[in-house]
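What you see is the complex with one protein chain gone and the rest in place.
On to subunit A.
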């Protein structure tokens, strides 16, 4: 996991890179843009995945479905809590609260097919006719 600051003078906007070391998404390199606004910590950071990936809780535009990024945000949380939550999404994709309904359906129906789809999408292949970005290390 790594943070990088495209503009070093602007500490409120940065990129987070997650490289899961176990689970179905192992071997992938995933980038997220973080935008922390002036009202932080009363407003949550805005987080988007900058790649097109196949994940039940991340849609094709990169929006992330994580409770503490929206309805369950509270100002005693910090970036650490968000980052841990995102790592957890890669470890344990959650089919019951999906943003990518196709991926969630695959995960619910057959875990093995879903796993294959994940590997395939991470290699830059297509799943259900949608092509994904290559994210392998």
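Everything below uses one rule, namely that contacts are C-beta pairs under 8 Å (C-beta built on N, C-alpha and C of every residue); 3 or more make two chains touch, one makes a residue touch a chain; residues count from 1.
Rule of thumb we're sticking to: contacts and distances are computed from a predicted model.
Entry comment: the absent subunit's protein name, as recorded by UniProt, is "Anaphase-promoting complex subunit 11", drawn from "Anaphase-promoting complex subunit 11", "Exoribonuclease phosphorolytic domain-containing protein", "uracil phosphoribosyltransferase" or "Nucleoporin NDC1".
In the complete assembly, the contact with the undisplayed chain comes from A:42, out of A:2, A:42 or A:101.
When the omitted chain is restored, the residue from A:14, A:73, A:114 or A:132 that touches it is A:73.
Panel shows subunit A; residues 41-42, 71, 73-76 of it touch the chain omitted from the view.
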